[in-house]
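Missing here: one protein chain of the complex. Every other protein chain is in place.
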Amino acid sequence: MLEELKKKVYEANMLLPKYGLVLFTWGNVSAIDREKGLFVIKPSGVEYDKMTPDDMVVMDLDGNKVEGKLSPSSDTPTHLELYKAFEEIGGVVHTHSSYATSWAQAGRGIPCYGTTHADYFYGEIPCVRALTKEEIEADYEKNTGIAIAEEFKRLGIDPMAVPGVLCQNHGVFTWGKDAANAVHNAAVEEEVAKMAFRSEILNPKIDVISSDLQDKHYFRKHGANAYYGQKTEE
Amino acid sequence: MLEELKKKVYEANMLLPKYGLVLFTWGNVSAIDREKGLFVIKPSGVEYDKMTPDDMVVMDLDGNKVEGKLSPSSDTPTHLELYKAFEEIGGVVHTHSSYATSWAQAGRGIPCYGTTHADYFYGEIPCVRALTKEEIEADYEKNTGIAIAEEFKRLGIDPMAVPGVLCQNHGVFTWGKDAANAVHNAAVEEEVAKMAFRSEILNPKIDVISSDLQDKHYFRKHGANAYYGQKTEE
Amino acid sequence: MLEELKKKVYEANMLLPKYGLVLFTWGNVSAIDREKGLFVIKPSGVEYDKMTPDDMVVMDLDGNKVEGKLSPSSDTPTHLELYKAFEEIGGVVHTHSSYATSWAQAGRGIPCYGTTHADYFYGEIPCVRALTKEEIEADYEKNTGIAIAEEFKRLGIDPMAVPGVLCQNHGVFTWGKDAANAVHNAAVEEEVAKMAFRSEILNPKIDVISSDLQDKHYFRKHGANAYYGQKTEE
Partner (left out) sequence: MLEELKKKVYEANMLLPKYGLVLFTWGNVSAIDREKGLFVIKPSGVEYDKMTPDDMVVMDLDGNKVEGKLSPSSDTPTHLELYKAFEEIGGVVHTHSSYATSWAQAGRGIPCYGTTHADYFYGEIPCVRALTKEEIEADYEKNTGIAIAEEFKRLGIDPMAVPGVLCQNHGVFTWGKDAANAVHNAAVEEEVAKMAFRSEILNPKIDVISSDLQDKHYFRKHGANAYYGQKTEE
């Protein structure tokens, strides 16, 4: 069942340690088959070097396990809410990557200080508010997803233009057109978190980049007038 | 004698360089057989790539060497005191891991700024006071262990809920249910030390996480209602 | 066509991930054949581990593609302007290397705080001003190259004595006698960016090195009286 998608989700999960985005089992990747209304996700707490494509768990959008011998990631309800709220996304990633999580712990979004950021994220990567006591105690992971979706709605941000977020005191969620693209965005978010950290130390009066430069770089890579990369590539 | 335990202690020691927690021979792991009242520990000053399971040293809880051709780690008396004071622990680790030791040198415990920390340590990782001249000059390593145990008693902390500590101006001790688990906690302590360092720079007014979030994350992984990981795993 | 140069440009591009100067495809190297008036550059958005020497693109100095099945790097017009303005250079590199780009995002040049810097760069590595809205919207990459050349002219800097620059809010360009040398300078610029970042934190009243020490180290490696290295080496 969904063998091709399981393989892709497995491979995308294996990119997390390759890119240095996880310690131990602190991350998970999923991807959705929109037609079937099913998504595939990493099992909970399984070590990366022991995992196989067959260990991936198939879930429906009501949160029921449809196939798989293992329990799904404990963050599964967050992935589910993101798939429901953001209809264009095909893959979701959760990590505690080191620099981005440092910003989340500080309760701050990552400002756009350069074109590395602007190439992938159209403006600040927001930091979603801490959950309330009630949200934490009942359906914590589900409420995490709802809070992310509400924050994007409140700020009027297109989730495809800002394909990632920080959750205060917690960590990182990113997404993309598929599992591999979501992991790519997780690696970019970590790198821009790293550079923004240092840039603020080097210049306490630093300002975000101009909207002209933001537009130029973002639309150089995205949309009808994009001219970065090869036209024949996917 | 204790061949299985020696192998596990050897393997746990070899994880220290693998996880980047030691330079040269600056670390050691031990594990205890509670029934026999004996513990196995790394020899002193032997390089990791020359070490074998047979080099491990067997000690009793009076500090006598029971088996082994080499001298035990000079930190052996600290391990011994921890085994005596913390009856539930099965393994102990000592490192000078780079970020955690930076906190120890600063004389500060590591505050809980996020769920990465909360998943493993229930609250701040304390920094034990500097020893007195008398404590340093006579039985320094033993007094290090006694001071750790006293600090946990004074603060009313369950050592299984906060499985690690800093020793002022010195380094890190962690523990766990066995040798491998103690090393796991040493890697987590280093990672949370790293992120807390950056989070304070990013937000000088940072506050520790709420007790609600602390409880949620800790009890998601520990105790009767844990739901992280696979039920069939150890 | 230019097979030898393509191979050298390919090999120089492969040094970027080897030296840790790029994430994904965020960098490119070119080299010029001055006699033929042609330069060879990396294709746009192709992953390093899939690239071959045959993928390199040959361009003329009017910006026309002369050979190659792929599109050239989107930064090609910047390379071209640098070849036109700096007649002695044989290779150009663009990266978003992590520390140097942090300085660019802060809008600051890298001051010369030590002999590591002085050995390769005669004085501060300048940070070129942000482009205007007009410069960004029309011919952005070409205007980036023009702004670099104008800044060097304005400051009266010999581009062979300061073989690199920062572009505000963007990243790094370096150059050299050939592609490999330009990559070498990119690695040095990243390392001095890293050390200068820390030195300022360690001493907020830090000053740049004396002109005597600058001269000694620079001319120890460059010019008629150089005595570093082997006389028989290239």
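Worth a mention:
Labels for the chains are A, B and C, by order of writing; each one numbers its residues from 1.
Note that a contact is a pair of C-beta atoms (placed from the backbone, for glycine too) under 8 Å apart; a residue touches a chain by one contact, two chains touch by 3 or more.
Every value quoted in this text rests on a predicted model; they were computed, and no experiment measured them.
The missing chain, though absent from the view, touches B, C when the full complex is examined.
Screening C:W26, C:F86 or C:Y113 against the full complex identifies C:Y113 as the residue touching the chain left out.
Note on the undisplayed chain: of the listed residues B:T101, B:T116 or B:Q214, the one touching it is B:T101. One chain is missing from the display, and on subunit C it is touched by residues 113-116, 184, 187-188, 191, 194-196, 198-203, 206, 209-210, 212-213, 216, 220, 227-231, 233.
Against the chain not shown here, subunit B presents residues 23-24, 26, 43-46, 70-71, 74, 96, 98-99, 101-108, 130-131, 133, 136-137, 140, 169-171, 197, 200-201.
In this text, only the chains that are shown with their structure count from here on.
If each chain is drawn as a node and touching chains are joined, the picture is a simple open line.
In this assembly, the chain whose C-alpha centre lies farthest from subunit B is C.
Of all residue numbers used where subunit A meets subunit C, under half belong to both copies. The two sides are thus made of different residues. Distance from the subunit A centre to the subunit C centre is 33 Å, each centre being the mean of its Cα atoms.
Contact of a single residue of subunit A with at least two other chains is seen at positions 200-201.
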